[in-house]
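Right, I'll just put the structure down here and ask away after.
Showing chain A:
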Amino acid sequence: MKADPRGVLAGTHFLDGDHACCEGALAAGARFASGYPITPSTEVVERFAARVPTVGGTFIQMEDELAASIALQGAVWGGAKAFTVTSGPGFSLMMEHIGYAAMTETPCVFVDVQRGGPSTGLPTLPAQADMMQARWGSHGDYEIIALCPNSPQECFDLTIQAFNFAEAFRVPVMLMMDEVVGHMTEKVVIPPADAIEIVPRRHTRKSHDDYLPYAANGDQVPDMAHAGEGYKFHVTGLTHDERGYPNMTPQAQDQLVRRLQSKIRAAADRISLLEEEALENADVVVVSYGITSRVAQRAIEMARQQGLRVGKLRLISVWPFPERRIRELADKTKAFVVPELNLGQMVREVERAAAGRARILPVPHAGGSVHRPQDILKIIVEASR
Partner candidate 1 sequence: MAKGRVSIIVERCKACGFCVEFCPTKVLALSSAFNSKGYHPPHVVAPEKCSGCDLCGMYCPDFAIYGQKVTEAQLGARPEVFHES
Partner candidate 2 sequence: MIEVTNPVEPFLRTDRMPHIWCSGCGIGTTVNCFVRALIESKVDPQNLALVSGIGCTGRVAGYVKLDSFHTTHGRAIPFATGLKLANPRLNVVVYSGDGDLSAIGGNHLIHAARRNIDLKVICVNNLIYAMTGGQSAPTTPVHAVTSTSPYGQFEPAFNLPHLVEAAGAVYVARWTTFHVRQLTRSIAEVLQKKGFSFIEVISPCPTLYQRRNKLGDGLVTMKYYKEKSKVRHGAPTSEVGLTLSGEIVVGKFVDRDRPDYQSLLHAQMVESLGERYVEQPEEACSCG
């Protein structure tokens, strides 16, 4: 369906990533946000607090991230599209509730504008060190989807994509921004509402008597109902059966947890968003994401000027990890160069998928600034030998 024009600030704007993310949420139909201030994410909800009362929705600043990360889920079950926004320390606090959203299949979006860590770290400076946490931060076996914008324009576009994935798969989606993308100001084009495609809530069409809250449909994603519609359903974080009733047996566990995993993994190709350039005949493939991909682009150009055959693979969707693509490329290329604003996180996934069939050269960075192009170029040159 098309976006609701009341939430779409159509036009050409000059916005930073945080502000663009807020506009993306509104365009996607988000009408509830619960937040807690944390640098460098706060502007997203500050803008939402100012915008949403003129669009028709609610913002509430909760007392902590524990509350923010579950209040939004209450709002989802009340019928709204909802999200929250945070950075590293808040993301850590939200982990239990990310797991709750995965377990109860609550469609929602968590935005993490990454900053230097661990702990209080560098509140106003960039890093990309929450990438593994986005995937594994909560306890137990579950799957999430994570997207990584590299510009304010993408902060707008991928926020809409995040909500669409959340609704399509009934899963919490992580939007992994970083401090630079969040605070850099660039041109952002917001199309008119009828040019924006929105995925609506998968609301059941079954009668009160026939509806089973957690029955896997053909695509393993149950249909949803909201409180107040007479379905009288039960939602629990305990291992549950199709009725939503607690069923704490190994059999129920196996069935449920495997479905939670498989509903995402089976659709990995549908979810995969990659930007590819010059991968044919590439001796070296640079795999990057987020702000680092902007620096990597410069390094790749410099390498090509030196006559090197360098391909680019930008991860726009980071989780589920595009292992199949990496495996294909590993057979055709000599080496992968993986620059990241961390001491080696996504590079582990590249290593795992490549399974020894190509060299892997990480370009780690402890965070606090972005790479210099020459730092990445140096490793590309080394990889080409």
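Regarding selection, all candidates are chains of the complex that A comes from, given by their letters.
Following the convention adopted for this analysis, a residue touches a chain if its C-beta (ideal position, glycine included) is under 8 Å from a C-beta of that chain, and two chains touch if they have at least 3 such contacts; residues count from 1.
The shown structure was predicted, so the numbers you read here are calculated from the model rather than taken from an experiment.
Visitor: Once the contact definition is applied, which of 1 or 2 turns out to touch chain A in the complex?
Guide: It is 2 that touches chain A.
Visitor: Which residues of chain A touch candidate 2 in their complex?
Guide: Contact set of chain A toward candidate 2: 1, 6, 29, 31-32, 34, 53-58, 60, 62-64, 66-68, 70-82, 96-97, 100, 167, 200-201, 203, 226-238, 245-246.
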